[in-house]
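Only a single protein chain was left out; the remaining protein chains are all shown in position.
Naming follows writing order (A, B and C), and every chain is counted from residue 1.
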Amino acid sequence: MKRLTIIFLLISTITINVSGQRKIIHLPDLPGYVTLKCDLHMHTVFSDGNVWPTVRIDEALRDGLDAIAITDHLEYNPKDDYIPVDHNAAWKIGEQYANDRNFILVHGTEITRKMPPGHFNALFIQDASLLAVDSVMDAYEAAIKQGAFLQWNHPGWKSQEPDGIPKIYPIHRILIEKGWLHGIEFFNDREYYPQIMTVCKQYNLTVMANSDVHGVISEEYSQSVYPNRPMTLAFAKARTSDALKEALFAGRTLVYFGDILAGKEEFARQFFYHCISIGKPYAENEKSIFFEVTNNSDVPFHLVNGIPDAPAALTLAANAVTRVVVNKKVTSPLTYDVKNIITGENEVLKIELRY
Amino acid sequence: MKRLTIIFLLISTITINVSGQRKIIHLPDLPGYVTLKCDLHMHTVFSDGNVWPTVRIDEALRDGLDAIAITDHLEYNPKDDYIPVDHNAAWKIGEQYANDRNFILVHGTEITRKMPPGHFNALFIQDASLLAVDSVMDAYEAAIKQGAFLQWNHPGWKSQEPDGIPKIYPIHRILIEKGWLHGIEFFNDREYYPQIMTVCKQYNLTVMANSDVHGVISEEYSQSVYPNRPMTLAFAKARTSDALKEALFAGRTLVYFGDILAGKEEFARQFFYHCISIGKPYAENEKSIFFEVTNNSDVPFHLVNGIPDAPAALTLAANAVTRVVVNKKVTSPLTYDVKNIITGENEVLKIELRY
Amino acid sequence: MKRLTIIFLLISTITINVSGQRKIIHLPDLPGYVTLKCDLHMHTVFSDGNVWPTVRIDEALRDGLDAIAITDHLEYNPKDDYIPVDHNAAWKIGEQYANDRNFILVHGTEITRKMPPGHFNALFIQDASLLAVDSVMDAYEAAIKQGAFLQWNHPGWKSQEPDGIPKIYPIHRILIEKGWLHGIEFFNDREYYPQIMTVCKQYNLTVMANSDVHGVISEEYSQSVYPNRPMTLAFAKARTSDALKEALFAGRTLVYFGDILAGKEEFARQFFYHCISIGKPYAENEKSIFFEVTNNSDVPFHLVNGIPDAPAALTLAANAVTRVVVNKKVTSPLTYDVKNIITGENEVLKIELRY
Partner (left out) sequence: MKRLTIIFLLISTITINVSGQRKIIHLPDLPGYVTLKCDLHMHTVFSDGNVWPTVRIDEALRDGLDAIAITDHLEYNPKDDYIPVDHNAAWKIGEQYANDRNFILVHGTEITRKMPPGHFNALFIQDASLLAVDSVMDAYEAAIKQGAFLQWNHPGWKSQEPDGIPKIYPIHRILIEKGWLHGIEFFNDREYYPQIMTVCKQYNLTVMANSDVHGVISEEYSQSVYPNRPMTLAFAKARTSDALKEALFAGRTLVYFGDILAGKEEFARQFFYHCISIGKPYAENEKSIFFEVTNNSDVPFHLVNGIPDAPAALTLAANAVTRVVVNKKVTSPLTYDVKNIITGENEVLKIELRY
């Protein structure tokens, strides 16, 4: 065995072809549920995207997702000089490809209208071509007949709402009353719509986040500021398409983008406490007690507004153990606001560190 | 809440001061043992290194280590025009600093002689100055009297052995006979000495790996080919200095550098099977069965020499799920050589995937 | 002006939309010629590639290229269930898009046959559909009638030549005799064919290198070992399609991949000396003279086989100034072999550093 062998082994890691491999995103499951990482809004050459459908599945495996929906536009087909319109093409191309890779492909499409009502995704459908009808309400009805989950996309998109603020128009109220609106995007690509948190609470809708990618994922989200795409974390009873659908209809989600988590307080709280563990004090001196907080997740937590004599702010870095030094005279609970877990339009998660 | 808030939160992750935080290296514990990540050979300004002792502890915390030994040279003090010789200086400066950070600092020193016998580290000592004596055997004896673990450093270092091959000189045999030699470095910085595997087996010595760093760790090991420093994984009964010492004397180690693991077969085998888990088949077609292997560790495994009708080679990427497709006509066990787990001078680990 | 402003400015750099921007690759022009960086072999959804043609132009601008050819297969159209065959589609889609970006798109196609003769690119054509004929010689003739430059692709591709060694079959000799073969790929993706250097010299053919990319460039060539795609450097009289064509027919090329340059010695030598400049000695002592070599290019140069009393090896890092220390007793020229500039099947460039 010569020196060269070592070099060769090291190299082989670098040039590995990761085709078919799925990265592990370190995010905890919740009791009774598996946490499915989903991106349910994206495009291919079958509408205005720039890649073939299998690329979307390869990208998602590489990123560690469990499920995607390809949702090409029904009403916008700018490549039809070269590619005949087929609203189910991405599904037909991707279905077996996904199954072979133990990956969930959700059959979807985007109903693409002016605001109001704006753009909507119909997810878990059987035939997108039946939704390609003139009347938008007819399109929604055709989706509902197929059992679809209807998601309102980028509700404050500046091309449709110049002030960036989502508005509930009469047609949205009708959809809510009929039970035809099930979820709304809080994150869409790099945009976010804080007001949606209030709407989702008020009408019991599911908080969603998706990339809406048209180009190449690794080029859009490779930089340090946006290291991963927006995704919906669904707390499902199993890692199946049906269980995912049930979780979405039941509203069991958090959304995740960059280092931000957002969603309903009950899931945010559980999720946070499953990410971290707190050790017993390992040292003390005359003045202080020392203990450690382990964050086993890929999400750093930015704790602020600490009580007097405790650290005013703490960052629990991702996949790291953080040392905490607390003054011995502290007797009240060690409470913090988690600045990057959003639980309402103007609320963040409040937590306590018990050591 | 405005858009800017999101940007600010994201930024705060980047500019985080990680002082006092310890990265989690994803490596499994073994039943009954905690896996301590150790680098037990390094230098500071108190011999020919270029940094202050606390820098070594900060570097190690950042890298996720549990223990280091600072082992400045007894006999080589090139900075003594400016810094008076004090063989215990690094220990005195670092001891409390380490304790406050829940980190194990091992008191050590390097007995620095020509080959034979070459350079040796005395670890777990109480007073290095007592080892600063003329006769090398007297120095060893002073170390042994303090209960030291004696490690032979870089036994094939080209400055001392131009052909790069370690040789067992009479003085080494004497040390072995006296029970004064306990471990030998397999990796030292970027060098490695395959013959040491045979020596360690023959004389029941502990396989070690260390950085021997003189400059700045993050500058030496930041590149893709050498993403982490060489380290000794010790399987200890607890995360304490005493338990580490017991594990080293008992020979319970593997060494880890780049994507290479090396050590005795019994630990290598256990360790590999604790890194991975194998799922039940999730799909099949006329010809093939599909299952997944999950590698929860930071070490990729390069499997080669597969049986006919199974993949000839498989890389189980680190922190990833790998899809395996096997022909249905395969009936014999799915055996592989793990190319990057070295268990002997010319041996690698042989494993079986049971699905 | 507050602190926040600075953070915002810094961020804006990161999130910059680089659409339409062309990176500067630091490679020198030669006297009388501009160095055009070209990748003249790649695929899109119009054959077996996975992206839309405009993606290829965006990728090339981002990488700093001056010219590409999209060369979809004439005889292999696996996506024709969804995309009707149109051999000129990529050209029609890309032509105006390239012009608007001051970028050279070469109209090309790949004549895709078994070995012999293997795969050939016809470049600088007007209508690819005229080449879609049964007889391969008829296809070549149709290309030649359009003034095409004919390039033999991956001549030792293991799918066609299991031993990886290119062979000159009778049909290749006929093409050479007719003057219908103009260039051969030395690099194709990560493969290379050293024997081609001899063939190109013997028959006065042009040395070429291309990516043959089917997926996404930034995913194929983003790692430290393969930081850039293979490219053909053409020494052209102007930055135009016509001048590029003239340069290729005249054989004025070098090829570039990773940190390797290869090609005819006359261009390699000129190119090397235009990359570097040598400073006057800036210091000396009793024993040595010190001078600096500046490498203004993106290519590091690995100099080996130095004369006695000079450094045995020197790396002139890319975009860096390298210090050289030479013993005063050196009187002969400071000659080196440039290990990473290949000028023949078993030859590298020999140079001299004059200080």
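The working rule: a residue touches a chain if its C-beta (ideal position, glycine included) is under 8 Å from a C-beta of that chain, and two chains touch if they have at least 3 such contacts.
Keep in mind the model is a prediction, meaning the values are calculated, not measured.
Among the residues C:23, C:92 or C:167, only C:23 touches the chain that is left out of the figure. Those residues of chain B that touch the chain absent from the view are 11, 14-15, 45-46, 50-52, 54-55, 79, 82-84, 86, 89, 93, 190, 215-216, 218-219, 222-226. Interface residues of chain C facing the missing partner chain: 1, 3, 6-7, 9-14, 16, 18, 20-24, 26, 99-102, 164, 192, 194, 224-226, 258-260, 282-283, 290, 292, 294, 296, 300, 302, 315, 317, 319-323, 339-340, 345-346.
The definition used in the following text is that only the chains that are shown with their structure count from here on.
Chain A and chain C have Cα centroids lying 40 Å from one another. Separating the centre of chain A from that of chain B, both taken as means of CA atoms, is a distance of 38 Å. Along chain C, residues 11, 223-225 each make contact with two or more other chains.
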